[in-house]
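Okay, handing you the structure first.
Missing here: one protein chain of the complex. Every other protein chain is in place.
By written order: A, B and C. Residues from 1 in each chain.
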Amino acid sequence: MEPVSLALVGTGDWGANLLRNFANLPGARVVAVCDADPARLERARKVVPQATAVSDARALLDVPGLEAVVIAAPAAAHARLAKMFLEAGKDVYVEKPFTLDVADAEELVHLAETKQRVLMVGHLLKHHPAVRKLKSMIDAGEMGDVRYVYSQRVNLGKVRSDENALWSFAPHDLSVMLYLLGDEPVDVSARGQAFLQPGIEDVVFTYLRWADGRMAHAHVSWLDPHKIRRFTVVGSKRMAMFDDMEPSEKVRVYDKGVDTRGDDFVDFSRAHTVRQGDIWIPKLDGAEPLSLECRHFTECVRSRATPLTDGRDGLTVVKVLAAAQASLKLSGAPVRLDSLVEGKAS
Amino acid sequence: MEPVSLALVGTGDWGANLLRNFANLPGARVVAVCDADPARLERARKVVPQATAVSDARALLDVPGLEAVVIAAPAAAHARLAKMFLEAGKDVYVEKPFTLDVADAEELVHLAETKQRVLMVGHLLKHHPAVRKLKSMIDAGEMGDVRYVYSQRVNLGKVRSDENALWSFAPHDLSVMLYLLGDEPVDVSARGQAFLQPGIEDVVFTYLRWADGRMAHAHVSWLDPHKIRRFTVVGSKRMAMFDDMEPSEKVRVYDKGVDTRGDDFVDFSRAHTVRQGDIWIPKLDGAEPLSLECRHFTECVRSRATPLTDGRDGLTVVKVLAAAQASLKLSGAPVRLDSLVEGKAS
Amino acid sequence: MEPVSLALVGTGDWGANLLRNFANLPGARVVAVCDADPARLERARKVVPQATAVSDARALLDVPGLEAVVIAAPAAAHARLAKMFLEAGKDVYVEKPFTLDVADAEELVHLAETKQRVLMVGHLLKHHPAVRKLKSMIDAGEMGDVRYVYSQRVNLGKVRSDENALWSFAPHDLSVMLYLLGDEPVDVSARGQAFLQPGIEDVVFTYLRWADGRMAHAHVSWLDPHKIRRFTVVGSKRMAMFDDMEPSEKVRVYDKGVDTRGDDFVDFSRAHTVRQGDIWIPKLDGAEPLSLECRHFTECVRSRATPLTDGRDGLTVVKVLAAAQASLKLSGAPVRLDSLVEGKAS
Partner (left out) sequence: MEPVSLALVGTGDWGANLLRNFANLPGARVVAVCDADPARLERARKVVPQATAVSDARALLDVPGLEAVVIAAPAAAHARLAKMFLEAGKDVYVEKPFTLDVADAEELVHLAETKQRVLMVGHLLKHHPAVRKLKSMIDAGEMGDVRYVYSQRVNLGKVRSDENALWSFAPHDLSVMLYLLGDEPVDVSARGQAFLQPGIEDVVFTYLRWADGRMAHAHVSWLDPHKIRRFTVVGSKRMAMFDDMEPSEKVRVYDKGVDTRGDDFVDFSRAHTVRQGDIWIPKLDGAEPLSLECRHFTECVRSRATPLTDGRDGLTVVKVLAAAQASLKLSGAPVRLDSLVEGKAS
């Protein structure tokens, strides 16, 4: 496979991680980097000395043979940049959050489909071996019916002034929840509070409800004494946990549940039996999620396959984020996803 | 101190715990026990062979010298029983949930005050040495301003058919939150889902907001692979955790926070400093919370002091529960506490 | 099954535990208790009011219908008391350490066999469901060849003046090691130190070697900040851990090992492969080990079966303890088990 010629826009902390990964990937060749900050650009050049370095993203359109662009710029610029590169016929990878607006996300999805371009969103955790393991167990029926998923993503630090904890942290959790539970939720409630800066929530609790009664709950915060990165999946046959702070035992599968006979209408306690069984900690593929994600992008560029985390995936996450943001303003009143998009999409 | 003559109504699992504790308490003498179930009553008699055993609570009114009654009957009977004994001039201890209705709780509070009777509610955790420690730190200003508290009370088992996970589990968490944060919240949102039985929520997420922006969040569930009993308290100077599943290291105090200078309007990152300091695990009083609670009741009966967990405390918790229940029906829309009580109190 | 009529000698802390268990056992009837301390005896009588209470163990010989005696007296009295009751035709249960002397242990074993009496030693952990699980896995070949076992039994407190940490703690570990590894070790080394009282070691490290190269190591201490109760078993196919401080996940089985091909004499690294596989936490029988142990004794009395923890088991443990004690005096020089018994046994 011929390496994919790609450019990176935005070489901040996360952009630098992407750069390191793409630079080490046999399937990729970083031919250009872009950053408005000269110091960052200089730092990036040390990693890829042979790459063209520019301060304005538009200059990338002139780079000969450029096939794909990786966008790790501030979130507010995602939509504009992605649109420019898709229109120029490039394949595009956009970091999370995909966009800050549902209409923008819809436009990008539409544009990528029209132009038959690869559009991938940086929902890193869907590429995590632990999440892939949970998904494969669910698909194989080993969990039974998945009733609900909840997550905690809390720590102290990385207080941001340009986006709240919901938009900064929750895309990770929401993308996993949507992946594991499938299809779209009906409505979303969110509550939270801004303690450090007016209008920038530090702590947000988000609840998602599906039409058939399934649900999910995400707790995100950057003002917390603990460092927790944890998902719990409750199925009718088994339950499971993914704890990303565990160095090696990241997934636990519990043979636990409440079995309902449902045929005893007289004695409730005879109708339900609590089952406490073995616990199983599967050995996972040890590859780094970010490395897997970068490789997946280059493979999709070459094979023209639809990425696991494509634009539609990004759109759904943005819809849930937008609904949660609207619910925050309504003090937790539920906001339907189908109420968001009227008259906004092109 | 002369032992308090008391009777116990309801000798189920939890009633049996109360019986064992009061029977071992030098300050109490259990002179009567009451249960409609003959087998339970027989089991209780083995613990207090000298006590009068009756199947109807009204018969306790004839027990000579009876000073106080401990009510551990099903929640639906709490209001009726407490009212009967208060009117008969007895001091009364009621298990949680205090009542199932705000108006009932208000009536009992009013009655106890009119009759000058001790009325105590079984909010066990407020008597827990860990919670007392947190409260004393907050009162001493060691935590700074307490911004928010959140809790998890989840496990597998004890599925109930007479009340949902909110009414069964959350009184513990709410009583602690109200104790640590002080005064009453303004509104409450709750969302949850019933998986095992129609209309009986197995999982409930409850959010409380105070007028000045403080908040609290409680996650309760009896359909979860983990057994978690944990509170996190986030203050402006320090943060703390109370983990009741830890055998001895139940409280951790974190010298962590984000310090805001607030005088740098140009550079946000210079205006906030993350502080990661020492962690401190204080040695706690090793006494059992239930034993402390039972002793507190007898001491209040003798001293005529107002209990730490008095009827007003019970009333506030019932108001929050009722608001949460109303919000559950509204899919998370916020319910104001002051909307609950109009025209209901006597 | 007719309940076994038994007497308890020694009603201290541990004796009180045994009393509570035998008193609740349908297969046992505690007909007499003995203690030289009047306060303890009085406390014991409250548990078994119908039992005869005596201050001198010889008086038990006059109790009509007495079948079995449970000895929880100080260790120094074990041999004398056990001998007296065996000679009187009683079945006997002796707490650990069985005796303080190899010759005494041999005499008791011989006496029990001659008299055809049940002689059981209180090696509690061999009755623990976690240890039974490990043993059954080993017997089924699931661990491969068991190469070694090591344990830690450390905490702060319970400093004793009548025996050192070796004799007080290690009988538990040694009985499990002998059970899991089978047959007798060849020699024993031990080192340790007395910090709090002259001549009473607070910390002891004991190493056992078997003829075929298998080994075991026990670390015991009552002067340690941690509370650890943990065994690790290393087999050629699997490895396992039993952690008795875990509330429910007491056993972990690791599909880990180093696989040796042994056919590559050129490149060492090609001859060994590290295998890091799944981890499995089996659900265990939830019964209390002490309750299982007490029931086992009464069942052996009725069925005349040889107890799992019989006198020979006790003798082997005493031999290892005596060898370790001798090695302690020799600053760790190995002491052979077969060097202990010359000319001492009858």
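Some points to look at:
Throughout what follows, a contact is a pair of C-beta atoms (placed from the backbone, for glycine too) under 8 Å apart; a residue touches a chain by one contact, two chains touch by 3 or more.
Everything numeric here is computed off the predicted structure, so don't read it as measured data.
One of B:279, B:326 or B:340 touches the chain omitted from the figure, and that residue is B:279. Of the options C:35, C:67, C:104 or C:187, the residue whose C-beta touches the omitted chain is C:187.
Contact with the undisplayed chain is limited, among C:172, C:256 or C:319, to C:256.
Residue in contact with the omitted chain (choice from C:49, C:65, C:199 or C:213): C:213.
Chain B meets the missing chain through residues 249, 255, 276-283.
Chain C residues in contact with the hidden partner, per the touch definition given at the top, are 147-148, 150, 156-157, 159, 161, 187, 189, 191-193, 195-197, 203, 205, 207, 209, 213-215, 217, 219, 223-226, 232, 234, 239-241, 252, 254, 256-258, 260, 268, 272, 274, 276, 327, 330-334.
As a convention for this text, only the chains that are shown with their structure count from here on.
In this view the innermost chain, defined by its CA centroid being closest to the centroid of all protein CA atoms, is B.
Inter-chain spacing, taken between the CA centroids of chain A and chain B, is 39 Å. With centres set at the average Cα position, the gap from chain A to chain C is 54 Å. The geometric centre of chain B is 44 Å away from that of chain C, both derived from CA atoms.
For chain B, the set of residues that touch two or more other chains is empty.
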